[in-house]
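Missing here: one protein chain of the complex. Every other protein chain is in place.
Think of it as A and B in the order they're written, each chain with its own count starting at 1.
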Amino acid sequence: MSGHSTYAPKTGFGKWMDARLPIARLMHDSFVSYPVPRNLNSFYTFGGILSLMLIVQIVTGIVLAMHYAANTEVAFNSVEQFVRDGNFGWLFRYMHANGASMFFIAVYIHIFRGLYYGSYKAPREILWILGCIIFLLMMATAFMGYVLPWGQMSFWGATVITGFFTAIPMIGDSIQTLLLGGFVVDNPTLNRFFSLHYLLPFMIVGVVILHVWALHVTGQTNPTGVEVKKTSDVIPFTPYATVKDAFAMVVFLIVFAWFLFYLPNFLGHPDNYIPADSLKTPAHIVPEWYFLPFYAILRAITFNISIPFTDIVLIDSKLGGVLAMFGSIAVLFLVPWLDTSPVRSANYRPIYRWFFWLLVITGIALGYLGSRPAEGGYVLAAQFFTFLYFAHFLVILPWLGKFEKPTPLPASITDAVLGEKAKA
Amino acid sequence: MSAKASKEPTRRDFLYIATGAAGAVGTVALAWPFIDQMNPDASTLALSTTEVDISSIEPGQSVVVKWRGKPVFIRNRTEKEIEEAKQVPLEELKDRAARNPNAQGEEADTAIDLNRSAGKDKENWLVMVGVCTHLGCIPVGQSGDFGGWFCPCHGSHYDTAGRIRKGPAPENLAVPPFKFVKDNVILIG
Partner (left out) sequence: MMKSLIRNTLGVIAICFIGFGSAQASEEGATPHYPIEHPKHVHWSFAGPFGHWDLAQLQRGFKIYHEVCSACHAMKLVAYRNLQELGFSEAQVKAYIAENEIEVDAEPNEDGEVEKRAAKPSDLFVPPFENDEAAKANNNGALPPDFSLLAKARAPERGFPNFVFDVFTMYAENGPDYIYSLLTGYQEAPAGVKVEDGTHYNPYFIAGPALAMAAPLSDGQVTYDDGSPETLDQYSKDISAFMMWAAEPKLVERKSLGFKVMIFLLVFAGLMYFTKKKIWSDVKH
């Protein structure tokens, strides 16, 4: 796809530079002449939106770090001081907090778009896995960032999440102590979380560069799932994709601004406006909304797994919950090999399409259940949807490809575009 | 785009220019919060005045107080020091500006001793920001070639009215805005 470079420097300086550091050539080939399928729909603009959000988070984060003090005595007040007295402090604080939510909205749409159009299939397995790594890094970054304001949810969230590691048999407790730098979440924990919260975004930038590189090697998929075959299938990135992505970014920013200016605390938890108190747990601990589906899976495993007809426990419920939760992310890495269908796009897979939407419902339902107290019907429902989630990846995807009869694929992107228009 | 479009401005050109201009305006407007956030915040600005009781400072004694985080020298000068400072002709001074926003009357901006001090009848009081005008070190009191202040960092000598006489510093020590709120209390800032 990357093909032959069409970059031709015009000025003398351009030629001089091109012979020494061809960065202008790289940019030209990657973001100007780079060919993209002509039939990409709006769901393909979220990659660009995510790059924008990553920049927003890094830039506002650098500003916040200028005013933040990573010490349990003053962390809470340093944030409040900036919001109350700093110049535009409220703007940066709300931008960063709501920006994280917007980042996750965009990444979930991006991931589900990939699942719908089979963007993970050969030869794009590495592209998909790099995306999964970015997602994991984002989760780690968001979690540690949420600890920094040192409110009640920060503190108890950190306590619960680092408690995952105690589920590891034998060495779990020592690992938790090592991670915390103490026996409870305290000043050493806050300091290392601040350090890592500042580091990880730059690691994300690094993996994003690899992600874009891998994308530009294989080229984009498209709603038909048919690979690019001729020059009439593609259009140059600039101006076509550039202007479309830019338009999508502005529309996305309107949604962002709506929350930022009018509902800045809607997506946060009120308890985080109470300073951390290590002797008092809030009535309901819930993570930020974007972790709720995983939280529901964690709490759904309420039973020990034993050897049948004996009392020997293989996996107790605590370890089971943690394994299920990490498994729900690990399974994403395997999707390119779990899906056996030769057809990429769900547009041509009539049965998979229904299972895809069932997965969407499963995700939303798990998210809702994660926000409810873990009791009664909620736990049963969470167990049901956890089962559905894993069944989708481990049972449906491998089996469905074997017997599903896809609808006829268009011969090429050009045919699909012109044919559909002709029909209308 | 095409050769056709470049001949005369069209609706298309106007649209592109308007969109580009809107983007540029948005970017510039966004830059302001990023710059302004580095300015002192409201709590810092609120601390910008300091009240000092000077009743216990005897002639020949100085105190150092903090104003906006900077040291301020308050000196009750002796007759001898005032006399020495008065004797210096203006032409001998390196910096002939008073550097005193509180000085009043004619020629308020010349560095005569009266303009450097707290004013008529209060000429014994000298209030100055104790930061060397060279590169920001704190000068040592009652030392140097002129019996005033001496900055050990790069060797600047100030006289008994805090005026620069020798060394690399370009200006006299700055006088902060201040006033007497009572006979023995001054408000700096």
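Just so it is clear, a residue touches a chain if its C-beta (ideal position, glycine included) is under 8 Å from a C-beta of that chain, and two chains touch if they have at least 3 such contacts.
Just so it is clear, the model here is predicted, and its values are computed rather than measured.
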| item | value |
| --- | --- |
| Where the missing chain makes contact, among the chains that are shown | A, B |
| Touch criterion as defined above, residue of A:Leu260, A:Ala276, A:Ile297 or A:Leu319 at the omitted chain | A:Leu260 |
| In subunit B, positions touching the absent partner | 12, 15-16, 18-19, 22-23, 25-26, 29, 42-43, 46-47 |
| Subunit A residues that touch the omitted chain in the full complex | 38-41, 77, 80-81, 83-84, 90-91, 94, 223, 235, 239-240, 243-244, 246-247, 250-251, 253-254, 257-258, 260-266, 270-271, 273-274, 283, 347, 353, 357, 360-361, 364-365, 368-369, 372-373, 375-378, 381, 417-418, 420-421 |
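The working rule: only the chains that are shown with their structure count from here on.
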| item | value |
| --- | --- |
| Euclidean distance of C-alpha centroids - subunit A vs subunit B, Å | 52 |
| Touching residues on subunit B, where the partner in the complex is subunit A | 33-34, 36-39, 41-44 |
| Interface residues, subunit A side, partner subunit B - complex | 59, 63, 66-67, 81-82, 84-89, 91-92 |
